[in-house]
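My questions will all concern the structure given below.
Missing here: one protein chain of the complex. Every other protein chain is in place.
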Amino acid sequence: MKEKIIKKEQIGSWLEGLGKDYEIWAPVKKKGLVHFHHIESTKEIHFDFLNSKKTPKDLFFPQSEVLFSFAKEEVETTPQKARIIFAIRPCDAKSLALLDQVFDSEDYQDPYYVQRREGTLLLGMACTHPQRSCFCTSVKGGPFEKAHLDLLMADLGDGRYFVEALTERGEDLMEKDDSLQDPQKEERGKLAKVKEEAEKKVKSKLAMEGLEKKLDEIFDSSFWDRVHQKCLGCGICTYLCSTCHCFALLDEKDKCGVQRVRSWDSCMFPEFTLEASGHNPRISNRERMRQRVMHKFNYFVKRYGETACVGCGRCIQNCPVNMDIREIIEEIENERPLPS
Amino acid sequence: MNDLYRPRLVTIRKTVIENEARDIKTFELVFLEQKDREKFKFDCGQFAMLSVPGAGESPIGIASSPLDDEYLHFTVKRYSTGVVTTALHGLEEESQIGVRGPYGNFYPLKAMQDKNILIVGGGFAFTTLRSTIRYLLHDKNRSRFKDITVFYGARSPGELIYKSELKEWEKRGDVNMYVTVDRGEESWKGRVGLVPNVLKEAAPSSENSMALVCGPPIMLKYTMPPLLDLGFSPERIITSMERRMSCGIGKCGRCNIASKFVCKDGPVFTYKELRDLPEAAV
Amino acid sequence: MEESQVVNKDSSKWEPRIIAFLCNWCSYAGADLAGIGRLQYPPNVRIIRVPCSGRINPYFVFKSLQQGVDGVLVSGCHPGDCHYISGNLVARRRFAVLKRILEFAGVEKGRVQFTWISAAEGERFSQVIKEVTEEVGALGPNKRFVKEN
Partner (left out) sequence: MQECEKELRKVAEKLLAEKKVDLIIGYEEGSLPIRTRPVFIQETGETSRLVWNSRCESNLCSYLKTIKGRVGIVAKGCDIRSIVGLVKEKQIKREDVFIIAVPCAGIIDRKKIEDILDGRELLEGVENDSQILLKGEGFEEKVDKDKLVHASCKSCGHRNPVLYDTLIGKEISQPEIGECSDLEEFASKPGDERWAYLNSEAAECIRCYACRNVCPACYCPQCFVDQSLPTWFGRTPHPSDSLIFHMIRTLHTAGRCVDCGACSRVCPMNIELRMLNKKAEKDVKELYHYEAGINLEELPPMATFKMDDPQEFIK
């Protein structure tokens, strides 16, 4: 596919050109936090970010959305204008591919998600500065991973970006600007170098091999009694996770009437599994913590063949008590299975 | 296309209070639109989401038979902490509610053909079994199955549900009925004893047989050993599970027992499957 | 309370809608007395009877405002007269903090009001309702906490 070189100062006009046909969503810093916002001007873009605080999954699967209103016969869905997400990280792009498995499964396609997904192009920004808490390379990702993107840009460190189209739609975007140069040998060399450097920075290496099986073996282990102790049972790790996708259907009332709303929910909350009878199959934090780990590294693997974790490290950075999933995985590896 | 989560409208044509405590009610529902009824093709053991605007949705097993094509039956127990069940019980006949489904898998009726069928139910968890019995006993079907034996128990006579049907079935010659209660009352002339004990005593043959078992966890726990003793292999013991659900289609993530979603991979599981699921606790 | 969604059908002239939580033993009886005495007071108020002003949970006040009422009045027995001895006295502390925090958050003074009305004060009841209705009316429609989608 096509490759181009774009200067940093060209990005603005390129995106503004694309803005005629697309809504542009890009990292914007507000109140000290970087999130993906719909931008009016490319001046709003915050380029120097490690990663966004919240994941861009909420552009496809918002924290809360009205599915329909009971008062009206049909929901008026405003047709979604095609969108571009600019500078999405490869790890977050991968998370969308994992969510596709859930929301775009063979038997039931979630129309809300699928529509947004189809109408959105992903312009990836390679991660030249992976953080200490990153472990994407352990979960089949990488800072320059191209999978699931339409286009990947990489900062060459000299004010220029190497742009590679990965899909036809991505190629079309590149063709919209004819002032872009073709890359030469020198730039290719530079790209290889920044890529190598970035990959080296992903220091955490986790042995994921056999983790699924190991989890089967230690389901009833006292390991879970220990590991959950510090956990406060809040929803930060699940709500800031790029692959967590559990939700609740709720009836919410406002002045205009009743609406059925889909809203994120968290397996860390006791009410998540509380039944009307008062029975709760996951009675304590121990079971809930186990569910979270099992879902990511065992159940999801069994169902879809992949780990439901992209190694973005958000749960590690944001946990109020610094629970570290890497350490938990390591401990699991070292845990002796129960005698059967 | 955006109707994945949108319930179809039904009218509550009739309600029947099933028990003395008056907290179990059967709702007879008819679709407002005939095409919705035609689309709603289900098998015994499946469930649907019942929807009361403002309260929410709840997964309820379908209690009518697939051959009852005019209406749907749902038997719902009201819990003081259950938003939807409380709202449902508060509705009058002729009210409109929503139904979304059918969802989940179903009892293996094909595999049950030409076999002896053992049905074991307890308390209020008799609803999808009732659907099955109605189906099996239907004139069209009865001859396709061998002996049918039903064990059904409740805490007290007043807590037995589907009473008039139980009586009808008892009158029939082509089904062996064992109705029992944990505690009898003066007026109760029938059996007294826990379901597992009655089952042990009656000792139905496991020869060419399959067992469908549904009941409270405690009953399941004590029913499995005698069934195994009688020679039912774990693959031929079928049961149905329940969990809190929101979507009913395997997306919302809450009803899983280990890697299986009760809404999609279940609610019907063989005892063998459940034993292999660590979280099932059976 | 959920059902008592207060909606102005005819918006030609806006009229404030007020929810009054009255304790069963004093204030509700006071309202009753006002009724028996055929005392006139504005029809803008919807009364909800509660066993004691001590039963008033802050949720009631927030929920009322969220559902779009324009004013909330809470009334109990005078200090010393509580049927349950001290329900209103403990409540008084809660009300004091509630009122201050509401106003601190920008809920207009007068939007949420508290009063003591005894069973003998029918006249005072009608007077209070008149005043509260006027005051809330002067504030205009409530916009705080109201969910409009």
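For reference, chains read A, B and C in written order, and residue numbers begin at 1 within each chain.
We adopt the following convention: contacts are C-beta pairs under 8 Å (C-beta built on N, C-alpha and C of every residue); 3 or more make two chains touch, one makes a residue touch a chain.
From a predicted model like this one, the values you see are computed outputs, not experimental measurements.
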Contact set of the excluded chain (shown chains only): A, B, C
From A:R132, A:K176, A:K200 or A:K213, residue that would touch the chain that is not displayed: A:R132
Touch with the omitted chain, as defined above, among A:M1, A:L33 or A:A71: A:L33
Hidden-chain contact residue, picked from the options A:E44, A:D100, A:E252 or A:E333: A:E252
On chain B, residues whose C-beta touches the chain left out of the figure: 80-83, 86
Positions on chain C contacted by the hidden chain, ascending: 2, 58-59, 62-63, 66, 79-80, 86, 89-90, 92-101, 103-108, 113-116, 128, 131-132, 144-147
Contact set of chain A toward the excluded chain (per top definition): 29, 31-34, 46, 48-50, 53-54, 63-64, 129, 131-133, 229-230, 232-236, 239-240, 248, 250, 252-253, 261, 263, 266, 269-271, 316-318, 320-324, 326-327
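By our rule, only the chains that are shown with their structure count from here on.
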Chain contact graph, described as a line, ring, star, complete graph or other shape: line
Whole-Å gap between the CA centroids of chain A and chain B: 40
Numbers and ranges of chain B residues touching at least 2 other chains: none
Where chain A touches two or more other chains at once, by residue number: 253
Chain C residues touching chain A - in the complex, by the definition given at the top: 2, 5, 7, 67-68, 146-149
Contact set on chain A toward chain B in their complex: 67-68, 70, 75, 77, 102-103, 105, 107-112, 216, 219-220, 245-251, 253, 258, 260, 262, 265, 267, 272-278, 281, 291, 294-295, 298-299, 302-303
In the complex, chain A residues that touch chain C: 66, 253-256, 259
